[in-house]
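The complex appears here minus one protein chain, its other protein chains still in place.
Naming follows writing order (A, B and C), and every chain is counted from residue 1.
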Amino acid sequence: MDLAYGPKYEAFRDEVRAFLAAHKDQAPRGGEQTMAGGRAWQKLLIEHGYAARTIPRAYGGYGAEPDILESRIIAEEFVAAGAPMGMANQGISMLVPTLLELGTEEQRKQWIGPTIRGEVIWCQGYSEPGSGSDLASLKTRASEDGDDFLINGQKIWTSTAHLADMIFCLVRTEPDAPKHQGISYLLFSMKTPGIEVRPLVTMTGAAEFNEVFFTDVRVPKSQIVGERGQGWQVANATLKHERGMLGDPNQAGSRLKALIELARTETVGGERLIDNPVWRDRLLKLQARVYAMEFHGLRLLTGRLKGEAPGLPGLIVKLMGCELNHQLAAFAIDALGELGVLYGESPHLRNHGNWQRNYMFDLGLIIGGGTAQIQKNIISERGLGMPREPKPAS
Amino acid sequence: MDLAYGPKYEAFRDEVRAFLAAHKDQAPRGGEQTMAGGRAWQKLLIEHGYAARTIPRAYGGYGAEPDILESRIIAEEFVAAGAPMGMANQGISMLVPTLLELGTEEQRKQWIGPTIRGEVIWCQGYSEPGSGSDLASLKTRASEDGDDFLINGQKIWTSTAHLADMIFCLVRTEPDAPKHQGISYLLFSMKTPGIEVRPLVTMTGAAEFNEVFFTDVRVPKSQIVGERGQGWQVANATLKHERGMLGDPNQAGSRLKALIELARTETVGGERLIDNPVWRDRLLKLQARVYAMEFHGLRLLTGRLKGEAPGLPGLIVKLMGCELNHQLAAFAIDALGELGVLYGESPHLRNHGNWQRNYMFDLGLIIGGGTAQIQKNIISERGLGMPREPKPAS
Amino acid sequence: MEFCLSNDQAMMQETIQRTLERVCPLERVRQAAASHETRAADVWAALTEIGVPGLIIPEEHGGVGLTLLDAALAAEALGRSVAPVPFAASAVMAPLALMGAGSPAQQAEWLPRLAAGEAVAGVAVAEHASGARDGAGVAAANGRLSGKALFALDAGAADVFVVADRAGGLHLVSADAPSLTRTALTSIDATRSIAELDFADTPAEPLAARDPAPVLRRMIDAGRLALAADILGAGQRMIEKAVDYAAERRQFGRVIGSFQAVKHLCAEMAAELEPCRALIWYAGYAFDEDAERASLMAAHAKAHLSEVGTFVARTATEVHGGMGFTDLLGLHYWFKRVGFDRQMLGGPERVRQDAAAFQGWA
Partner (left out) sequence: MEFCLSNDQAMMQETIQRTLERVCPLERVRQAAASHETRAADVWAALTEIGVPGLIIPEEHGGVGLTLLDAALAAEALGRSVAPVPFAASAVMAPLALMGAGSPAQQAEWLPRLAAGEAVAGVAVAEHASGARDGAGVAAANGRLSGKALFALDAGAADVFVVADRAGGLHLVSADAPSLTRTALTSIDATRSIAELDFADTPAEPLAARDPAPVLRRMIDAGRLALAADILGAGQRMIEKAVDYAAERRQFGRVIGSFQAVKHLCAEMAAELEPCRALIWYAGYAFDEDAERASLMAAHAKAHLSEVGTFVARTATEVHGGMGFTDLLGLHYWFKRVGFDRQMLGGPERVRQDAAAFQGWA
């Protein structure tokens, strides 16, 4: 048990701090994050190794060895300084590692540099309306036409599709193969004729996602990553990298802090919420959970440092983390009373309406990307070794 | 909406009260409930129609027409007066209605009178260690030997088996028939050679149940109720009557009353529990549930009076009622702090240790007689019309 | 002994429900929400035709003269269809204020117009129902009001407001009084309207009752019950939608409704919601027939339905998977309706605090 990072890493932390002190004023500010400003900041971060840190120099990265603690320190310091982190889009977090693992040299040269510099924006074409949790049942088909595929079908939950230059997309190239086979992983331009993007409004009122429709979209066969028919395996390699996305390592902790502040400052009939034992008790229950998940995260981090498989402790994080974030938002809404239902641009709005927005969006996270139900199946089967459900007879 | 019982029933209520005022002193008191005392009281109740009320006179009952409100008024008044109700054992509540419905005239003459008078005590032989929620998979077998069956196997959850004179018992007489067929419903004496009764201690520390072992127990074939191989149907007719057992119509309400009293009188560091907002809030949550279930009961009662099928509202009662009772006990334990864990004959014990006993026993009820899981299957399938699970392929 | 709806009550509720199915399908709700109509004219007209705005207003004033239980049944139907019309304040609380505390002249002026759907009344009592926030509070002196009231209900289309001052006095304020500023508050629920009212020495007509406290109490009780019944209707519809969706949506080669996990979620929703119906019925009955427990029952109905409603809203959304999260099926209108009802006139914690007080526990 040693929670110090040690002198080597503290020196690194000092470096990051020094960088931030010197350059933070060049960071794009909230609200005025222009494309150009974002790219300039990203370029600066790559030069100093605070973005694309472990991408080889040959492909435009910084070329450092992977080091989990360094990554964490970067995240901690950027959050503490309120500075925007390096770009974290799906192209950078999912496609780039996949190309490094399974792409051809040509694909790497062509795509990694522009992607990490933010010059090419990607979206991900995995989910379909009929597939949901059962991703392998996807139906978008790619029929052969000479050296090309003709793609027809529909994708959903495609965030940033309306902004994206390119898509990495799963399509069924071998319709007669078993469902986990016969899928291929294609890269193509979102400007290809036959692609229509429709915004997908969610319960938050915003269009955080899109639907993407393909009608005879022509894509050269050469734009496959990995082998033809092996797209399922390639995609799973990609999914593995999803957690590589950096962010606030203790989002729940930040939210709790805001809740405590809320309870200290909001009053009802002149009484502070924190002086009401019922609110206090509920806040304390949440605080225990936040601490438990924070320390659980330290435990997992240590495991990763030691190269251990995360196992059961890793499998529960999404289920418990999303639920906890949802419950933290629920506390704020409840404690705010009528103020808690305000939204949009309402007067008296608290926290820009983010408590409600998070409450709903977190419910989306509980549901999406493997529902809580699927998570529990996985925990019981892979984490506890319980038997799979028998296949139905008919 | 009319919650008055009306003059006819109020007159009946007055009758019951007058009876209780006149005879309550003849009731056996808690602790000294001797067999003889209990039987004398039961005899008196039958004479006045407060026990075996709807059993035909020909079989020793009082011979009244069934009337749900009269039954309820009897229960209400006996509870209010703290007088013991008529005997409510499994023979009276389950076997007698079954014999009335499916027994031969001879079986009725032979068994109903002695059973309702408490002269013959029955136990029920349904559950087996391997069957649990899947009752139809029972294995106790009855092989033919001339005019007799020879019974071998084991029953479990047999309450009162150690006191019982007789058993009504499900055995497999047709081993090759499909599992819901080939079962027969037999009556036989618990004194038959080859029967061993072992008390089954539960987590409460008491032996509320027994295991019963059969080794070559010889039973004449004539002692079947209903047709041979039709025991499953007979048993289901019996289970239907289970809810006929009378008791406190608002047990949760009585328990809540005790909790409120507890919260008003128990103190911690000089502060009454009810003055602590956290306990109060939890108590109020329970109170809302108790009221909801009480009124839900009135709604079901009205439905029964009108001869309506209980449907979904009926199906949820066990699940919600058992859970609520369990939660009421949990409140008492928690609110009592260390006092809440005391048990047995401990000094400082509250409520004779019944909070803990009920907490555990109610958990047993949540589990037993169709676990909460099975209840939820039933609610979803029969109450909401959702599909059954597909049969496994293998 | 009959604890059930009368035939008339069942028919009345059925009529409202059928009317709303006709005039207020999801697409109409969507349209109303997009354009912030919280008194959708066609829906309002259809409901007026069958007497909904005047349900509890005496027949002598042009209403139907029914009880609060009937109003709760109507609220249930409105919640079921997430109907974008005023109700809890305009058709329940304000009429009770006028009937309980208004002078004959005040009654004659407003009750017939409310009953006929020609006027809408907003009600500003949040400071008494849930406690004052952000410095809210209204002072009354010499027939004038000053200060601010937050979260006035059914405020958007209101022609008149019933306002409670700090001391619990009740006042009628015309919506177009020159020194009254009405600021709409946008909430998650686009089918309902709340506003901040700012009074600057605004002329107000006191309601005549000598002791307005019991009237204010009954207004809040009745409003809470109406909101609770709204949750019941919304929750019931969400369960039906979840069960229907689960019967159609296929995953892993079977309809998801055949998965035990999905079935159990639906069973839990139904098991939680079903007893709430009887609680609402009893609370409605108690309002007129069990004076001693009327406030307590309204409080329990409001608090318990809020808790159960939140569970149902979340769980039904979960059963719908990603579709429940999108706008495509419109399920979120029900989700947000429940969320709104939960917080108005006191969230569950606050209402339970009142319930303790009603029993002398605090």
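Throughout what follows, contacts are C-beta pairs under 8 Å (C-beta built on N, C-alpha and C of every residue); 3 or more make two chains touch, one makes a residue touch a chain.
Because the structure is a prediction, the values reported are computed rather than measured.
A.B. asks: Tell me the shown chains the invisible chain touches, ordered by label.
C.D. replies: Hidden chain, whole complex, touched shown chains: A, B, C.
A.B. asks: Out of B:237, B:268 or B:305, which touches the unshown chain?
C.D. replies: Once the missing chain is taken into account, the touching residue is B:268.
A.B. asks: Residues of chain B in contact with the chain that isn't shown?
C.D. replies: Chain B touches the missing chain through residues 127, 130, 132-134, 137, 156-157, 200-203, 209, 266-271, 278-279, 330, 333-334, 336-348, 356, 360, 363-364, 366-368, 371-373, 376, 392.
A.B. asks: Going by the touch rule given at the top, which residues of chain A touch the chain that is not shown?
C.D. replies: Against the missing chain, chain A presents residues 1-6, 9, 69, 274-275, 277, 280-281, 284-285, 287-289, 291-293, 295-296, 298-299, 301-303, 305-306, 312-313, 316, 319-320, 373, 375-377, 379-381, 383-390.
A.B. asks: If you put the missing chain back, which residues of chain C would it touch?
C.D. replies: Here the touching residues of chain C are 259-261, 264.
Here, only the chains that are shown with their structure count from here on.
A.B. asks: Take the average of all CA coordinates in chain A, do the same for chain B, and state the distance between these two points in whole angstrom.
C.D. replies: Spacing between the chain centres: roughly 54 Å.
A.B. asks: Calculate how many whole Å lie between the centre of chain B and the centre of chain C, each centre taken as the average of the chain's C-alpha atoms.
C.D. replies: So the centroids are 42 Å from each other.
A.B. asks: By the touch rule stated above, which residues of chain C touch at least two different other chains?
C.D. replies: In chain C, residues 254, 258-259, 262, 349, 353 touch at least two other chains, as defined above.
A.B. asks: Chain A: which residues touch two or more other chains?
C.D. replies: 278, 392
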